[in-house]
Structures are given as structure tokens and as C-alpha cells.
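Contents: one structure, followed by commentary.
Of the protein chains in this complex, one is absent; all others appear in place.
Order of writing sets the chain letters: A, B and C. Residues in each chain are counted from 1.
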Amino acid sequence: MAVRIQREDFDAGAEMARLRAGRADVGAIASFVGVVRDTNAGSRVGAMTLEHYPGMTEKSIQSIIEEAASRWRIFDAVVIHRIGELLPRDQIVLVAVSGSHRGEAFAACEFIMDYLKTRAPFWKKEQTPEGARWVDARVSDDAAAARWDAPAAGTGSGA
Amino acid sequence: MAVRIQREDFDAGAEMARLRAGRADVGAIASFVGVVRDTNAGSRVGAMTLEHYPGMTEKSIQSIIEEAASRWRIFDAVVIHRIGELLPRDQIVLVAVSGSHRGEAFAACEFIMDYLKTRAPFWKKEQTPEGARWVDARVSDDAAAARWDAPAAGTGSGA
Amino acid sequence: MRVRLLYFASIREQLGCAAESLELPAGITTVGALLEHLMLRGGAWREALAQTRVLRVAINQDMAEPGRTLSGGDEVAFFPPVTGG
Partner (left out) sequence: MRVRLLYFASIREQLGCAAESLELPAGITTVGALLEHLMLRGGAWREALAQTRVLRVAINQDMAEPGRTLSGGDEVAFFPPVTGG
């Protein structure tokens, strides 16, 4: 279980390879990469700055991963989140999860991403032609995280 | 939309990078890598051979991707499936999907993987200490594919 | 009419045959009739093709049911349930 908060870019393929290095019981690696888009909420985005709460960020992501590991049988997970100034097309975040079977790896990966969006202390500020603005929290992100509370949610296929 | 059936290994990171090259509207890339495990159904697996139906394989995967693109707003997808002799820890399959938002990229990626497992003409033959054996189709794979038929399935978060 | 037959995986191994070209006798116009015709060869043919629960059929690379009608030049494939990915 690795959590890294960094200014530098990351290599998603290398991180996925690391998740299966040295062990032959990994059958599935699910991953997600978030990327800066050049438009958001109808405005052209020239750049964005990511602020975070050092210490709490690492702690909250660690506990999200632990929660995922308690819900699904996964072997390992890595979360990398960038901070500082980012441009459109830049990678922002990587979540990668290894397990025996795809259903659990998929569910855990999506769960970590949904919880990270609503519980990890990061804030985006966008530069647009209309000026700089803090990105508003999205109701849809709360809904995405909340569906994991439902009794039947995220059962995956187990396969 | 790219489908490749090949003996050679693949670079998941490079394929994911290609999905966002040259366009700034990609916000999300969900991916899955399947890997050969050294045990299956209680037996140690020394090697496996993947047979396929040339022509039909490409055609069926292409139509699975098209079905995914009709269900979710995605930009692009790549599926690479290896054939021939593979060893434990070898990568077997990559599915990577790009879109604006993570919910749809995740759903489309898992859908393509579930359908590929039940509809694309590949067959695995494992070498075990008890001899060579053809892998049996799994009921859980049929169940994983069938859940996408349910009216409310795979709505994702839209976020 | 003449059809091309393909066999894959365990079916191919049981039959000891990967592909053949076959001139169908008059009256053999469906997948089901073709299967019965092939099973008349006896031995492994009768055994392998009798596994209707697990036998899958594709015509011209699309999955097909036993009731489907055949046309001259069709590519008809027989194989077990798929297990890739």
C-alpha cells in the first residue's frame, strides 16, 4: 500500500508493473488515471493549481485504501496524487489495485477513487479567461461516494 | 478504437498515454490488465497456451467496444489480447478506455472485460503437474456479463 | 452446397481435425442437420459433437443457434465455451 503526494509526473505503467513484480498470485490489475481537461463547467482552463493539507492528505488516503482492503480481497494498491501547478493534458492522479480476480480489483479501484474525490483534502483552483476560481465540489461526486454505502453496492463479479 | 491480437507482450502505460495523446478533453482513463497466475482451480500452473479464432476474435471484440460506446460516453478504447504460450506473471490482456468522466470510463472498461471473457473466442490450456487441461468456462464469468443486462446496471457515477 | 468447417480447442483435439471443406448432401440445410450428419462419422465425432450443452457454433464468425439455415460458402465453426481474458 503506497501513497505518494508529489509535484512530479508519474509513470502509470511502471506503477502497475511494480504491483505484480515478484509475485505470481496477481491475476488482475485495475487502474485509473485522472487527467486535466482544457475545459470545465463551460470555461476554458489554461492551468490549475492543486493545494492540499500535508499530513492529513496521506493519512486520509491511507485510510481509504485500508477501507477498500477490508471490503474486497485485494493484494496491494498505489495512489499517487500530484500537487502544485498543472496544465491541460497533465496527469493528476493514479489509483492502481492488484488482486486475484478482476471484479474485486475493479470495485476497490473505483471505490478508492470515489472516496478520494470526496474525502482527501485537495483543492483545485483553475485559471480561466474569466479569472482564477476555486473549483466547486460536485454533487455527482458525493453521489458516487454514497453509492458504496448501499447494502448491495460494489459486489463486483467475484471473478 | 483499436483491437490487437498478438504473441508479443504489451506496454500498458504506453497504451494509456496514447489514449490521451493529442487531445485535451480526456479527463479519465480506466484500465485493466489480466495476468497469468501460478495457480488455478487448486493446481499449480506452469504455463498456458492461448488459442483463438482468427478473424472472429477481432470482430467480436470490435463489436463489444462498439456496444460499450453506445452505452457510455467514451472517447476511445484499446484492447490487446495475447495468444500462444504464456507463463505465470505474463500479461494476458489489456483493456483501456478514455472519457471525460471517471464513472463512464470505469463502467465501459469493466463491461468490455466482462463481455470479452464470455464472448470473444479465446481458449486457455494450462500445463499442471497433473497434465495439460483445457480451462473450464466459469459460471461467475457468465454472471458478471449478465449483470450488464439488468435495467439499472452499470450506470456509473457520471462523474 | 459446400461449406468450410472449423474446430477449435478441446473440440479440435477430440476430433483430431482443425478444418475441412465439406460438400453437404441435399437436405442438410441447418446447423443441427449438419451436426447430425457429422456425428454419423461415429467415434470421436459422435462423442464430441453430442456435447450440446457445451458445444458452441458460429456461422461466418457470428454466434449461431442449431436452427440456423446454412448457405453455400458458409464458414461454420464448432468450439467449447470461451475462456480468454
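One rule holds for everything that comes next: a contact is a pair of C-beta atoms (placed from the backbone, for glycine too) under 8 Å apart; a residue touches a chain by one contact, two chains touch by 3 or more.
This structure is a prediction, so every number in the text was calculated from the model and none was measured.
All shown chains touched by the missing chain in the whole complex, by label: A. When the full complex is taken into account, the listed residue touching the unshown chain is A:Ile92, out of A:Val3, A:Val78, A:Ile92 or A:Cys109. Only one residue in the set A:Arg4, A:Arg71, A:Arg89 or A:Lys124 touches the chain that does not appear here, and it is A:Lys124.
Interface with the hidden chain, as seen from chain A, comprises residues 34, 50-53, 55-56, 59-60, 81, 92-93, 113, 116-125, 134-138.
Rule of thumb we're sticking to: only the chains that are shown with their structure count from here on.
Once the centre of each chain is set as its mean CA position, chain A and chain B turn out to be 21 Å apart.
Not a single residue in chain C touches at least two other chains. In chain B, the residues that reach two or more other chains under the touch definition are 34, 113, 117, 138.
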